[in-house]
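Just one protein chain is left out here, and the rest sit where they should.
Labels for the chains are A and B, by order of writing; each one numbers its residues from 1.
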Amino acid sequence: MSVDEGTVRRVAKLARLRLIEAEVAPLARELSGILAWVEQLGELDVSDVPPMTGVGASLKRRADQVTEGGLAEEVLRNAPHAEDGFFTVPKVVE
Amino acid sequence: MTTKHHPHETGARLIRGATGDWEIVLGLEVHAQVSSKAKLFSGASTEFGAEPNAQVSFVDAAFPGMLPVINEYCVEQAVRTGIGLKAAINLRSVFDRKNYFYPDLPSGYQISQYKSPIVGEGAVTIDLPDGSTRTVGIERLHLEQDAGKSIHDMHPRYSYVDLNRSGVALMEIVTRPDMRSSEEAAAFIRKLRAILRYLGTCDGNMEEGSMRADVNVSVRRPGAALGTRCEIKNVNSIRFVQQAIEYEARRQVDLIEDGGKVEQETRLFDTKTGTTRTMRSKEEAHDYRYFPDPDLLPLELDAAYVEAIRESLPELPDEKKERFVAEYGLSAYDAGVLAAERETAAFFESVASGRDAKLAANWVTGDFFAALNKAGLDITASPVSAGQLGALIDLISDGTISGRIAKEVFEILFTSGGDPRAIVEERGLRQVTDTGAIEAAVEAIISANPDKVAEYREKPKLMGWFVGQVMKETGGKANPQAVNEILKRKLDG
Partner (left out) sequence: MSALTDLSLDEARKGLARKDFSARELTRACLDRIAAATPLNGFITVAAERALAMADAADARLSAGEGGLLEGVPLAVKDLFCTQGVLTTAGSHILDGFVPPYESTVTANLWRAGAVLLGKTNLDEFAMGSSNETSYYGPAVSPWRAAGSEERLVPGGSSGGSAVAVAARLAAGALGTDTGGSIRQPAALTGTVGLKPTYGRCSRWGIVAFASSLDQAGPMTRTVTDAALLLRAMAGHDPKDSTSVNRPVPDYVKALDGGLKGLKVGLPKEYRADGMSPEIEALWARGADWLRAQGAEVREVSLPRTRYALAAYYIIAPAEASSNLARYDGVRFGLRVPGRDPTEMYENTRGEGFGTEVKRRILIGTYALSAGYYDAYYARAQKVRTLIARDFEAAFETVDVLLTPTTPGPAFGIGAKTNDPLTMYLNDVFTVTVNLAGLPGISVPAGLDASGLPLGLQLIGKPFAEDELLRVAARLEEAAGFSARPQEWWTA
């Protein structure tokens, strides 16, 4: 699978990664290389094979009890910017 | 608004366009908040109205290294709801990540269920105003996390983010495109809400956001293939759902009739203008990159667990309605009204117990509901208890008071409380059944109104006037049956 520069830009947009122009061509080349190498997985017949989703036995469950919260200050302490008890982002235009 | 708008057609099963009739096709995705104390994957509280970010764990804020652990109560409520929706419960379901970036989605993904939801196909019977019913298919119910909240009007340059709702458990209930009018959509939401409240799995409080609907609207010529649909996101009242559907269906009809094409898109309902518009932030095509959440294993339930929940289910509105018809001989309409809310049904049954059920139904749906409505009170806050109303009905049944006086006594009960029998006694409202006293009143009126007596010979309809006079004379306490009999005898005799 060959990945062109347009695809790199589109995927970078989806992943919210600003790329500098000089990064795009090498990334396209590297991604193409990696994906071409991954193509070998096509050699295996996996038609009746279930995907491995998670390792382990049964899903752990928790009781419906309030055990956390009341930590607004700690939750906000690492924020690069916070005001009035809120996290902030540049204004969203709906 | 275009000139082609015909507001009088709202709610009709077909809408008229310039070139003929159109059918609206509706599907709903309802997000119902699970009534749990803690969130779906963390131990933070779900209580409404807290200080910003006060109900946020490090899991809800997606701090590095934080991991989700599922709340067993939420699982149980989803199963419970699934059974209440007559749906298939999937003994194996999978939690997936739905990936997208948004300020109120801290982890950059929502944990939801995509390919393997916990609940499969089911059905809901909706009750329409004309007394008829329709079945709306349920496609699925899945568990997912709610997002936080962005507030855009508190700062000139920033949007504020409050994560209190982040991670709250939601049940997303998806219908088949089985509804054909805004009325039906409204009836569906009402019925779903009733079922959820009966089950106790969601409080159904739309003002606090415990229930929100995404509405899928398309139009087509009757019987034609499905048209392109638009999804109107997050509508938070039944009235708005109806308005949104009516506006959107009309918009689509007009668009098509003007030679345009409906684009599949997500739209927002503007409650101020009653219109829908394209969501700008959703312009970019979405690619959610769903995949099974590797922090969670598949959710496996055993059949015995599901059966135990099934056993514990209360009687639901439809069954209750049927029983009210069969057991009490109520009309389907009255039975439906009384069964719509668990509290109303319980109130009614308590009033009807050992009494004339039809009379009880008339009183509950009549004067009682009217008084609650007027006072803006919920049945749980009613100043008149089922016991009091029952006692009042007993007074009617044993002939102590007339229906008219009963209305008076009810007013007193509603405003000042008390024991109905005591009120009747204290205020001397007891019905006069003493024929002597009535006879005297009748004779007095006949002798005072010879002209009316003569007139009565020509026009027997005047009987009503005589009855009224006698009632006036006796302060309304005379037994109407006795009054009628005596008047008839004296006038005709």
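Keep in mind that, in the parts below, a residue touches a chain if its C-beta (ideal position, glycine included) is under 8 Å from a C-beta of that chain, and two chains touch if they have at least 3 such contacts.
This one's a predicted model, so the numbers in the text were calculated from it and none came from an experiment.
From the set B:295, B:419 or B:485, the residue in touch with the chain omitted from the display is B:295, counting the whole complex. Only one residue in the set B:31, B:80 or B:97 touches the chain that does not appear here, and it is B:97.
Interface residues of subunit A with the unshown chain, by the touch rule above, are 3, 7-8, 11-20, 23, 27, 30-31, 33-35, 37-38, 40-44, 46, 49-57, 59-60, 62, 71, 74-75, 77-81, 87-93. In the full complex, subunit B makes contact with the omitted chain through residues 58, 61-70, 97, 99, 101-103, 106-109, 159, 161, 287, 289-291, 294-297.
Keep this in mind: only the chains that are shown with their structure count from here on.
Each chain gets a centre from the mean of its Cα atoms; for subunit A and subunit B, those two points are 41 Å apart. Looking at the complex, you find that subunit A touches subunit B at residues 13-14, 16, 51, 53-54, 56-72, 75-76, 81, 83-94.
On the subunit B side of its complex with subunit A, the touching residues are 36-38, 42-45, 51-59, 61, 69-75, 94, 101, 103, 150-152, 154-163, 268, 279-281, 284, 287, 289, 292, 294, 296-300.
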